[in-house]
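Of the protein chains in this complex, one is absent; all others appear in place.
Up next is chain A:
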Amino acid sequence: MPHDHDHPHAHLPSDPALRVKALETILTDKGLVDPAALDEIIDTYQNKIGPKNGAAVVAKMWADPAFREEMLNDPMPRLQEMGLYGRQGEHMVFVENTPETHNLVVCTLCSCYPWPLLGIPPGWYKSDAYRARSVREPRKVLAEFGVTLADGQKVRVWDSTAEVRYLVVPMRPAGTEGLSEQDLAGLVTRDSMIGAGLALEPKT
């Protein structure tokens, strides 16, 4: 389509975008933040960190019983070794799904989330609807995500805080005995590590 109307000046960003620019300028001028550090933070969360990190850990837990034991007991030493430590992942707790209990993670206060393992949370995790309803009616919320729990399987909801973040270890699907850790990791979705999904079934 031809661009036939005049643009006498640059496109004006939205009001919040202008306010963020203002804050960035003020804080940079005061020497409180370094623009290069800001770029580095954005690049990290946009391109480098994501649910693949958590999936690799879960796959290793499935494949290595001693590692699983350690992670359920206190995941921090091994996470530090693996370089999966840092911002908003300083104190992690891994909660394992079993035939008796399904775990679901929420942050009712704001949107606390284990960044080093899962990256930045999806929109629905941050929505009022999820934050309020996952505590009140978790089974209904799970059903909307397409997760139907077995009769008698309890749901336990974990409320993240600024101090403690939770990661759900989904149940290992049947028929995955021969798979490599890497192939197993491919079955571990972001949603399954929040508890809003199950691990994928292996391709036959």
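A few points about this structure:
Everything below uses one rule, namely that a contact is a pair of C-beta atoms (placed from the backbone, for glycine too) under 8 Å apart; a residue touches a chain by one contact, two chains touch by 3 or more; residues count from 1.
Everything below uses one rule, namely that contacts and distances are computed from a predicted model.
A single chain of the complex does not appear, and UniProt lists its protein name as "Nitrile hydratase accessory protein", one of "Nitrile hydratase accessory protein", "Iron transporter", "Molybdopterin-dependent oxidoreductase" or "histidine kinase".
Across the entire complex, the residue among A:P16, A:P65 or A:P99 in touch with the chain not shown is A:P16. Panel shows chain A; residues 7-14, 16-27, 30, 32-34, 37-39, 41-42, 45-46, 50, 87-88, 109-112, 119-120, 122-130, 161-163, 200 of it touch the chain omitted from the view.
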